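Just one protein chain is left out here, and the rest sit where they should.
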Amino acid sequence: MKKKHWIKIAIFAALTALILLFASSLLCVANEKDAVGLYGFFLEPEDSIDVVLIGSSSIYTGFYSPLAYEQQGFTSYALSTSTMTAPLYRYAAELAIEKQHPQLLIFETWSFTYEDQQDETSLRKFLDALPDSELKQRAIREIVPEELQTSFRNPFEKYHSSWDRFGELLQVMQDKLQMKRQGYSVTKNFGTTPFRQPYLQRTTDYEVSESGFYYLQVLLDYLKEAEIENVLFIRCPDMVQYVGTDSYKRMIEMIRDAGFDFVNLSAAVEDIGVDIGHDYYNTTHFNVFGAEKFTTFLADYMMKRYRLRTDHDPAVLEEWDQCASRNQQILGYLEELTEQDANGFLYTQRDFLEPAF
Amino acid sequence: MTLTSLTFFAFVLAVLIVYYLIPKRLRWLVLLAASLVFYGLLALKSLPFILFTALSTWAGALWLGQVTRKRTQIWNEQKSGWDPAARKAYKKQTQKMKRRILALILVLNFGILAVLKYYDFVVEQINRNAGGHLSFLGILLPLGISFYTFQSMGYLIDIYGEKMPPESNPLRYLLYVTFFPQIIQGPIADYQKLAPQLYEGQDLRYENLKYGFQLILWGLFKKMVIADRLAVSLQSLLPVKDEISNAWQLLILLIYCAQLYCDFSGGIDVVRGVGGMLGIEMAVNFKRPFFSKGLAEFWQRWHISLCAWLRTYLLYPIAVSKPFLRFGNRIIEKSRSEQELPEDSLWGGFTFIQHLGRVLPGAIATLITFLIIGIWHGASWQYAGYGVWNGVILFFSMLLAPVFQWLIRRLHIQTESTGWKVWQILRTAVIVGLSFTFDIADGLMDALRMIGKCFTPVLGPTTHLGTAVDTGLAGADWGVVIAGLLIVFAVSLYQELTGRKVRESLNADSAWVSWVLTLGCLIAVVIFGMYGPGVASGEFVYMQF
Partner (left out) sequence: MEQFIANLKKIKRGVDFEKETSLIDDGLLKSFDVIQIIGMIDREYGIDVPPSQILPDNFNSARAMWDMMQRLED
């Protein structure tokens, strides 16, 4: 065989590898919004975020970081994915501490009520969106069921069949590229549905599951050892009226015994100023109106309770000033759509700045 | 490890590297080691069986060779001193001895195959019909036994027929039997074509690597993108086939035809591609079978190596055996007439009796051969039915051939016209398609029922509008299947019309085209292939034989 043949083989192999790499990064997306949102987290300069909020959808639909910055001056990011289950909390916390050393970590407690804490889809929404790292491998080993671990380590094995979502995935890639070019995410993982849910009376138990307790303990043990100044567990306000149960009380005890704080924000709906038939897009999630009020309240609460330091590098301040300067435009636009009950889930900068429909 | 698994590719890569690094004259040892490792990994417990077949055949062949040599020596020394009667007697004696040796080895090996394959079936029939209480063997068939047994017995019969001298090195013969690419689903090799390539180390050539690799990709495309996808659909449709309208039976058969062809021919392409990368050319097993214009032609284009084997070692021996020849010739002798019938008479220039005498030996032998093909596929009445369906149709088509010719002449049908050819192709496809009911039905009666339903598509349970039948695949998946089948059809059409190998024309034209298509095929397999968690990779259909 001549030398040119070996070269041809090498080129072919290289081309194959390149194409597969591209295909992999394009296709290995569990959830579009989570992929974009977590990508934004990794774009933030290290040690620039003061508060990291961890939890499932109540967090990223209820809290708008640029607004909190505008009002109180501290930076924050919602490290939050859809149906985020409790086993992920501990790793999200570790990730947040490793990258940002925040002054305050906030955990939303609804995830401790899930029965199937190792639900594959929920785990994937977070883990598959992480770039490969020692932390990710450790998380896979420890919280992913044994039989699924290989397909978490080689996501392409599963996601190659996502070609039928090619259109949406191409959009995700475009969004990421745009964010990269800009250098940061403007909307900091915020997502919303422009809809006003009329008031529905619902009552149900707030029941913490056995596995929920288990992973809460794991989280608490980790936090006790970790270098973190402040930790706050919150319960978000919902349209649904939850009845506190024994397990709920036990959960609060556990948190406080470990030396951390818990606050029930659904008791503060009046102070927040929630307009129950207007501020939710369904019975468990704030729309943009509710998010603005909730953000205002919570940011103020955090500032008062923890006296967050707001000094940052000029580069960081510039980035956040840029984001905050769009608040009027973005929130105003979203408010308009919500008044129209336009519906549909919006989460990318594109959605927030141009007509999305 | 299946033929479409990463493990297999890693294995092949390792074998390739070692094979081409080792000095040329030792390369066959690499193949032998690889084949034994392969067999051990897949079916360690069955190893004794294949070793027995290889050893017994090798020894039997040597024995035959020795007998032939000794007797030829005696013959050459003595024949001038013998009269014709003595010569004939000596020949007969030699034949008798050789025949005994052949029979011994054949009975041993075919016996093992027959027992392992059919014992449980026979026991079941006895238990059910004669109230017996015999117990089952319950042994799993050794991997590839139907293939390697046939291959070895073919070798032995060739030695008996003095086609070539026996192989004296047992390890070399063992390689011929266990050669790993062919062990799972064939093709059944011809000794004189395969063995020399195996024993002689092959040079490392770029064309071999390239062509072989392209063939593997093409096979994977057919198997992983098309066949495995259709298999998913069949998994949804087959369980409910009795609850949906008869029209669906036709569709199910169509899907099955496509799935079986892509699965089997795809697997064979992978096998031949692996062989090709090792510089070894293996037998072609498929020649665009659905372009056949008749059932006989179909069996020259489908599972070619099996049919060639049966034709050489079963059909011909039976058809030209003394009893058969005498039977046919006696009929002809009895019906010799003075009058010469015109060529275009009903029976082609013969009387009916004469015609029978000429064709019956072949026709009956064909019928028997297809019965064997039927039960080769499986030990059950439905597979016997498969054999009967093919055998009977061919039997009567042979018998009535002159009548068809007469009809065609009378109706002035243009047999060279495209329209007629298309009709022939479609008609054959239908006959073949219907024969596949025996594969997928639950038993013989069910198969017959299915065939019946195909002729009455408007009958049967009506599927109400609104309750859609779950085909098991999403619309996008059907799009992929149909696109894939169109590609396969286009390629087949090209091959059929031009007789050229696509790979050759591909690589002869612009290099760009070749690169793009090869890369494209690879990417298509990787992205559209049915693999990964939640997809039970369909084992090759023919692996259980």
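Note that the chains take the letters A and B in the order they are written out, and that residue 1 is the start of every chain.
Quick note on the criterion: a contact is a pair of C-beta atoms (placed from the backbone, for glycine too) under 8 Å apart; a residue touches a chain by one contact, two chains touch by 3 or more.
Just so it is clear, the model here is predicted, and its values are computed rather than measured.
Student: Name every displayed chain that the left-out chain is in contact with.
Tutor: Per the touch rule above, the missing chain touches B.
Student: Could you tell which one of B:6, B:21, B:74 or B:320 touches the chain left off the display?
Tutor: B:320
Student: Where the complex has a chain not shown, which of B:187, B:361, B:374 or B:484 is the residue touching it?
Tutor: B:361
Student: Just one of B:329, B:414 or B:456 touches the chain that is missing; which is it?
Tutor: Considering the complete complex, B:329 is the one touching the chain left out.
Student: Consider the whole complex, including the chain that is not shown, and state which of B:343, B:442, B:470 or B:504 touches that chain.
Tutor: B:343
Student: Tell me where the left-out chain touches subunit B, residue by residue.
Tutor: Those residues of subunit B that touch the unshown chain are 157-158, 160-163, 296, 311-313, 315-317, 319-320, 322, 325, 328-329, 332-333, 343, 348-349, 358-359, 361-362, 365-366, 398.
Just so we're on the same page, only the chains that are shown with their structure count from here on.
Student: Using the average of all C-alpha atoms in each chain as its centre, how far is it in Å between subunit A and subunit B?
Tutor: Whole-Å distance between the two chain centres: 58.
Student: Can you list the residues on subunit B that touch subunit A in the complex?
Tutor: 204-206, 209, 474, 476-477, 515, 518-519, 522-523, 526-535
Student: Within their complex, state which residues of subunit A touch subunit B.
Tutor: Spelled out, the residues of subunit A in touch with subunit B are 1-2, 5, 8-9, 12, 15-16, 19-20, 23, 27, 148, 151, 157-158, 160-161, 163-164.
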